[in-house]
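What follows is a structure written as structure tokens; I'll ask about it next.
Apart from one protein chain that is not included, each protein chain of the complex appears where it belongs.
Moving on to chain A:
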Amino acid sequence: MATLTKERRPQTRRSGSGRDRGVRRAKRAAIGRQIKHNWQLYVMLILPVAYMIVFHYWPMYGVQIAFRNFNPIDGISASPWVGLQHFERFINAYQFWPLIENTVFLHVYELVVRFPLPIILALALNHVRVRWFRASVQMITYAPHFISTVVVVGILFLLLDPRTGLLNNLMSLVGIEGVNFMGDPGMFRHVYVWSSAWQSMGFSAIIYLAALSSVPQELHEAAVVDGATKLQRMWHIDLPSIMPIAVILLILDIGSILSVGFEKVLLMQTPLNMGTAEVIDTYVYKVGIASQVPQISYAAAIGLFRAVIGLVLLVIANQIARRLAKTSLW
């Protein structure tokens, strides 16, 4: 059903401008009546809105400490302004380039690995007709999504242990020398990315499967009549039909390029792999919260720096997608 306001608006616009004020008053009265009529809906919204204000908008107000020298006694609004001092300090810090490199490299690598796998899984599943097989593959591949990061990293530490881990035991059986996966900066990225793929591919495939299920059956039937093989149908019917969703997910991923799965990185860090394992978010955590002398403002500035670049990337990715794929977030 069309809404009350939407039905009325065109009528009021059509009426003469001489009666403008009266019309506006009538409209305002109509809105007032509508709000009064639905007051209970607004009451329901009070708690959720209060939550959003306190835990989402209040922190946004607190972002200004990135431009101040925060001290707990004065609080957020009374601490002195220092402008861009903290940002300059970060850009000139010797950790700056390694941090950027680690963060960007890790995420781009993850994107390249994680993006195609769910698509392959979904396309393959879509052509399975044996019900129980399809159901069990689906159920088992998305189970890891429900496993906590701590458990996944715990499993990694146990399986990859240089002394007692399964992988090194298997490798020594075939005569390959053991590798200390979790203590090797060269291995960190591979372990991180492939374990993330292990954890997420089944779940990410759900959305693609949903898209595939809405492909009209007639398309496939027509293709079969024309003698198309399954592979051709997959390529010419299934793949194009999930492209719009794939593009949107890709844009979102690029937008979060600097905020790689931060908890997991933090958990996987060991003193030995820090060379590649320190990313912007873990650095913010260490400088701002975990340190003996927390540098709150400096850490907030680094966090803001990351967020702004992430947003710029999101906008750029969206523009490119709109040009090339005719799909975009907004």
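Everything below uses one rule, namely that a residue touches a chain if its C-beta (ideal position, glycine included) is under 8 Å from a C-beta of that chain, and two chains touch if they have at least 3 such contacts; residues count from 1.
Operating definition for what follows: contacts and distances are computed from a predicted model.
One chain of the assembly is not displayed; among "NADH ubiquinone oxidoreductase 20 kDa subunit", "Lactate dehydrogenase", "Carbohydrate ABC transporter permease" or "Dienelactone hydrolase family protein", its UniProt protein name is "Carbohydrate ABC transporter permease".
Touch with the chain that is not drawn comes from one residue among A:Arg25, A:His127 or A:His236, which is A:His127. Contact between chain A and the absent chain runs through residues 1, 3-5, 31, 34-35, 37-38, 40-45, 47-49, 51-52, 54-63, 65, 76, 120-121, 124-125, 127-129, 133, 136-137, 139-141, 143-144, 146-151, 153-155, 157-159, 163-164, 166, 169-170, 172-173, 198, 201-202, 206-207, 210-211, 213-214, 217, 220-221, 224-225, 227, 229-231, 262-263, 266-267, 281, 284-285, 288-289, 296, 299-300, 303-304, 306-307, 311, 314.
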